[in-house]
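Sharing a structure here in structure tokens format.
The complex appears here without one of its protein chains, the remainder shown in place.
Chain naming follows the written order as A, B and C, and within any one chain the residues start at number 1.
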Amino acid sequence: MAETQSPVVLSVADLSVSFKQGASVKTVVKAMSFDVLAGETLAVVGESGSGKSVMSRALLGLLPAGSADVSGQAMLSKQGEQVELLSLSDQSLRKVRGNHIAMIFQEPMTALTPVLSIGEQLMEGILTHQPLSRSEAFELAVSMLQEARIPEARKRMAQYPHQLSGGMRQRVMIAMALACRPRILIADEPTTALDVTVQAQILKLINTLKTQYNTAVMLITHDMGVVAEAADRVLVMRRGDFVEAGSVQQVFSKPKQAYTQTLLASVPKLGSSAKQPIATIAENDAAVPLFDVADLCVQFDVREGLFNRVRSRVHAVEQVSLKLFPGETLALVGESGSGKSTLGRALLNLVPSSAGAIRFRGRDITGWSASMMRPLRKQIQMIFQDPFASLNPRKTVGALVEEPLKLFDICSDSERKQRVGELFERVGLSADDMTRYPHQFSGGQRQRICIARAIACEPRVIVADECLSALDVTVQAQVIELLQSLQQELGISLLFISHDLAVVEQISDRVAVMYMGRIVEMGDTARVINRPQHSYTQRLLEAVPVADPTKASLLNRPLNNSEIPSPVRSIFEEIPRHNMTNITSIGEHYVADDSAAVAPSDVTEDVA
Amino acid sequence: MTKSLSLLIAIGLLTGPAMASNDIIWARYGDIDSLDPHRTTSTLSMQVWNQIYEPLLARDAEGNIGPNLAKDYRVSDDGTQVTFVLHEGIECHDGSEFTAEDVIYTYQRAFSETNPSNTQSAWGPIESVNAVDAQTVSFSFSEPFGAFIPFMADPFASMICKSNEQSLASFGSTTAIGTGAWQLVQWIKGDRIELARNEAYVNHGRMAGNAGPAKMDKLIIKVMPEAQARLAALQTGEVHIAEPPLESVSVVENHPHLNLLSAPNTGQNVFIEFAVSRPPFNDVRARQAVAYAIDPDMALDIVFEGLVEREHCTVARGVMGNDQDYCKRIGYQYDPAKAKQLLAELGYDKRNPMDVKIMTWTDGSRDKLLQVFQSQLKQVGIEVSIEIMDIGSLNARVKQENHITEGKGSMDLMGWSWYDPDILYQLWHSPGAYDGYNSPELDALLKQTRLETNPEKRLEIVQQVQAYLIEQAVHVPIYTPGWVWLYGVNDSVSGLKFEPFNQPIFTDVVVN
Amino acid sequence: MTTYLLQRLMSAALTVWITTLAICFLIHLVPGDPVQIMYAQSATTSPEQLEQIRHSLGLDRSIIHQYIIYMGKLLQGDMGVTIRGQQSVAELLLLRLPNTLLLTLSALTLAIVFGGVSGFIAAYKQGQWPDKVLMTGTVVGISVPPFWLGLIVLSLFSVELGWFPVAGQGLGSLVLPAVTLAACQAAVIGRIVRSTMIDVFAQDYLLTARAKGLSKPKVLLRHALRSGLIPIVSVLGMQFAYMMGGAIVIEYVFSWNGVGRLAIQAIFQRDYPLIQGFVLCFSMIVVLVSVAMDLLYAFLDPRIRQE
Partner (left out) sequence: MEQVIKTPSLSAGRLTWRPSRLAVLLGIVAALVIVALLAPLISPYDFEVMASGPRLSPPSWAHWFGTDEFGRDIFSRILMGTRLTLMVGLVSVGVSLGFGMLIGLIAGYCGGWPEKLLMRGMDVLFSFTEIVIALSLVAVLGPSLENAMLAIGIAAIPFYARVCYGAVLVEKKQVYVESTIALGASHFRVLFVHILPNVVPVMLVVATIGLSNAILATSGLSYLGLGAQPPSPEWGAMLASSKNYFQRAPWLLMIPGGCIVLIVLLFNVLGEQLRSVLDPRRKGES
């Protein structure tokens, strides 16, 4: 923990950034002033559009010279001398970049040059700033990779970015950034693109190295959970403006500004808001489930070699059995690649299943063709993650919402317009918006349009695939509210696919945890989240950052650095039978029998 | 990649022209097809192989036939036996002596079972060829053949040395052994042909004043398809002799260092003929209407600006039967009213025009001439579409058109160059070169032109044939000469002469 | 990489095979009788003789049979003989191919140098005046008909100024056709390079490289250009094909003794064996070059190289 008397490493005063847009000027960062202290983690928090990334780039002169106008001061103290960053020439600034201030970015997939090996990219930074020979630089690079907990570091040097996983790449980025022992590390959303377990690893790594090298970290993020877990002090921004700053405890416990309060209130907190299961289900076991899935498998062929023969398959969904009852919300939880989205699509026959059976309201619909499915789609609708992409940009939103009405002949031509208007109002939009195009709406509004579209034909089930993850927290909270009220009103069942356990806890009656294509644990939400039985579920829950600094424990827990194994299997490999056992007599709580086998057995690190 | 590039550059340099001061550089629009006189009929080819080979007889500037490789010849009284006596001591390019065996070899190649000469029929009804001795060779015919002696003076009857037998696979391509004043050094296909002076050459009858070998070391014949480039090369002095684009002849004429030469007695004749296998040109009135509707004098004036002459006869100037006054009298004068009247008889008028096509071959501004005709024909109610193609395709197309019995009427602007009125036999005696017009009475007349050996009597028959062809509007003469007869020549060049039928002779040429 | 290579070669072979099929049947699409066209000028060839020739060419057999004969000959390097003059087609093409390749490769080199540099500068100065000037230049460049440019260049530099020979095969004669051919392609390449580099310049990894404190040349050349090269190389193969096509007209204008000019002559003469040979030869070169470019691509791109 940094003390307030720690020396100031970077002192920013009146930093403003504006972009010229033809004749007009748009100010993105407005007169920001703050200090970064040695060895501390300062979290800069804000929703998208708050100007936090632009601000960090402005400090290093990384904004496009022609269009960005930067003013103010940023004093960096290095070896006792003070340097004003914003007035430095590009050449002098280059000596600061990577040397005194280093930076890592959000997308580990695109932040490394694809055509250069990891080693080259690490070494060039070292050689630029340090008077080392190539072999010395090589050794330093290897040791940095080892510090970043990258296994087989020496071998990695010759590898290219595409050969590493996202988490590995972010470790490489961290190794690269810290190679010259910078005074400050600016981490711009370093974990946003990563899975929650990997996020925990990376946050811990940054924290460990920060302590080790006494580097200050400026952590730019939108995730209040991450802030609570990892930061010492917080700076809240909104639309380029300073909102408030203070220690983590202070800001979380006594937020001064209304915006900060809303922000904090919107964050779903794991373990705090369990939904009461709808009473009907447990008692009404005899009710016909809407979906009854037995041993469903979805496999994708991997073609290799000269003749494109199938040598292996991706076992995206493996022996999954589940039921979805009328009116309930079942959540599918898992990390990327766990098969949860594929399962959702397979239920709708949007991807072909390779084994098992899907029954919808008692009818076996396994392997139905697109044309056979068509009448059924009136009853099963879907909402997708990206509201930007899931609306055809060349159609008016009115036409898009009207489309299901047309397809299923739900009402006469004359009533249709009115019905669309009603739907718009039902999801909190105005009927006047009908003639506009998708790009004229914000993300949250678009998701509302998607919801309107989905409920237009009064379906029985909605499959919502990560439908909240692209939204800012405040918007997310509003959409959750909308979904819940719609569900109550219309009695729709919801298959809610998400990676966010906190949201899941808030919204779902039952939850199924997926890992490598299988459901490893399934049961009433409260049971699964509060008493996880399967090792993977436990690990997943442990990794979730808690947006409460008093409960924050992520960085203090021993963490293993294992990666999720690949679901690609040879066609000759025998797939063991997947069994689940109900471990409770009241309600349900199924756990996979292979709990031990799946438990990640890799290196487990113990860092105090 | 850099290695192969430099290799390519090296090749480029190697194949670059060796411009020595003792070379004559002659640029032309196209390449030869072959150096084998039996494989091709193009003027471009003939002009080259005529430097390498020689025929038994030769012509003077007026077209009179005289000795060449043969110092003498005899025709038997019944006209079925022709005997040639060869000069002694003539050397082929490989050093072997030219004898009767070489003549027989040439004949045998022309009459090959598997691959006869393209001009086999021009040799006539030969039954056998025998060597009386090394210097005497005798041709036997099944019937008299009046056109044989003139043919023997033609480049098509060039003598090929028997020593070519040893390299037969490459004959016509990389080897060509003859007795001419120039011998083949190399033919870089598409680019140029290099000929070197034949040191052993003795001129026995060719038109050159020089009795011995050529005065210059080398004759380089380059291919420059773009007329503009040829003109430019002439202007820069890069080439000595080249055909200028007809449209820019005035540029040559006005250039301080360029002269314009014109080959006399080209034997070239350009005429219109018709597909008579179907309407409308199966009716003589339709053909006559075309002949009346066009005004060749005006058209030639516009297109050629005085470079060509109006031709009224069906045989070329310098050939027996070419009598402009006579032919003009029996020919057609520009008379659109007459044309309209004939068309009206056939049921055509401006609102119901006759819709036909006219074809010709590329280059030589013939396309432009057809444009003028097109506009003239339009005036009387004949809509003509123009098709331009290569001469080979034109030949094939004309033949095809003559077999088609339905569809659009077809006519073509055709050009032939021949040394004898026998051309009329080849064109119009059934089946004829293109399976075109024929009739029993015409066949009978044409047969006579071949059998008759008495020049006066033959002339009389030829004129009857001409009268018939013109009256029936089968063969409508337009102009002469027709193709590549103009030579832009740098003023450093002297001594360039032309044998009849547009055959330039380079043995006298000196480039200063 | 080996798998990729083999797959690439297999698809190239397939392409060439389909080409041979198309070529073999080309002659059957021609209206009229090919033999008659071939022997049109020997006025009195008898129908029996024509039949004989038809037989010797195999034109009287079934199409499949003809194809087998054609392929049999082709595999022995025999492309037949020309109709005019009965010269070996393979020999004619081989003689002129080096000239066409020389012209095309020199032009391609020029085009890559000029197009590449101006495209890179334009992308770097995107939206500023160098970009505007260069891109205006390239739009004009791609709009000028090469044959017209050729005629103007010819009359200006050869006739008026006398700097270069009008025709011929030497290095001096190469300059004008190569420059003319390169001019239009440089414009195209310039535009491709520009748009590729603009995409690259927007990539996060350049930000990473800059954040490391690397010098400008290092960022631009090592990170940006090397990454940009991969997509650029992939379109260069295509550009080479276009260039070979462009060479046909340029060869004609500048009397350059290449296959293109031969082809035009062959078309006018309806010399089908020569046209067939040309099409086969041309598409084989294009396929070979595209394979070569794919190899280069694979070599440059670690994602493929490492497999």
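Throughout what follows, contacts are C-beta pairs under 8 Å (C-beta built on N, C-alpha and C of every residue); 3 or more make two chains touch, one makes a residue touch a chain.
Model, not experiment: these values are computed from the prediction.
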Which shown chains does the hidden chain touch?
-> A, B, C
Looking at the whole complex, which of C:G72, C:G127 or C:G172 touches the chain that is not displayed?
-> C:G127
The listed residue (A:R171, A:R377, A:R460 or A:R518) that touches the chain absent from the view is A:R377
Only one of B:S375, B:T405 or B:S430 touches the unshown chain, namely B:S375
Quick one: say which of A:G49, A:G166, A:P352 or A:G428 touches the chain that got left out.
-> A:G49
Contact residue for the chain not shown (choose from A:E120, A:D386, A:E458 or A:E542) | A:D386
On chain C, what residues meet the omitted chain?
-> 11, 14-15, 18-19, 22, 26, 29-31, 126-127, 131-132, 135, 139-140, 142-148, 151-152, 155, 159, 194-195, 198, 202, 241-242, 244-246, 248-249, 252, 263-264, 266-268, 270, 272, 275, 278-279, 282-283, 286-287, 290
Those residues of chain A that touch the unshown chain are 19-24, 28, 48-54, 57, 63-64, 66-68, 345, 348, 350, 370-371, 373-378, 380-386, 389-395, 403-404, 407-408, 450, 453, 457, 463
Spell out the interface residues on chain B facing the chain that's missing from view.
-> 227-228, 231, 245-248, 250-251, 302-303, 362, 367-368, 370-372, 374-375, 378, 385-389
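Please note the rule applied: only the chains that are shown with their structure count from here on.
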Where chain A and chain B are represented by their mean Cα positions, the distance between them in whole Å | 85
Starting from the mean Cα coordinates of chain A and chain C, work out the distance between those two points in Å.
-> 49
Multi-partner residues of chain A (each touching 2 or more other chains) | none
Where does chain C touch two or more other chains at once, residue-wise?
-> none
Inside the complex, what are the residues of chain B that reach chain C?
-> 5, 8-9, 11-13, 15-17, 27, 30-34, 36, 39-42, 45, 114, 116-121, 172-173, 188-191, 222-226, 228-229, 232-233, 235-236, 238, 362, 389-390, 392-393, 395-397, 399-400, 426, 433
Which chain A residues qualify as touching chain C in the complex?
-> 57, 60, 62, 66, 90, 94-99, 102-103, 105, 107, 110-117, 124-125, 128-129, 159-160, 162-163, 173, 176-177, 304-306
Using the touch definition up top, name the residues of chain C that touch chain B in the complex.
-> 32-33, 36-37, 39-45, 49, 52, 82-88, 91-92, 95-96, 98-99, 101-102, 105-106, 109, 151, 154-155, 158-159, 162, 165-171, 173-174, 252-255, 257, 261-262, 265, 268-271
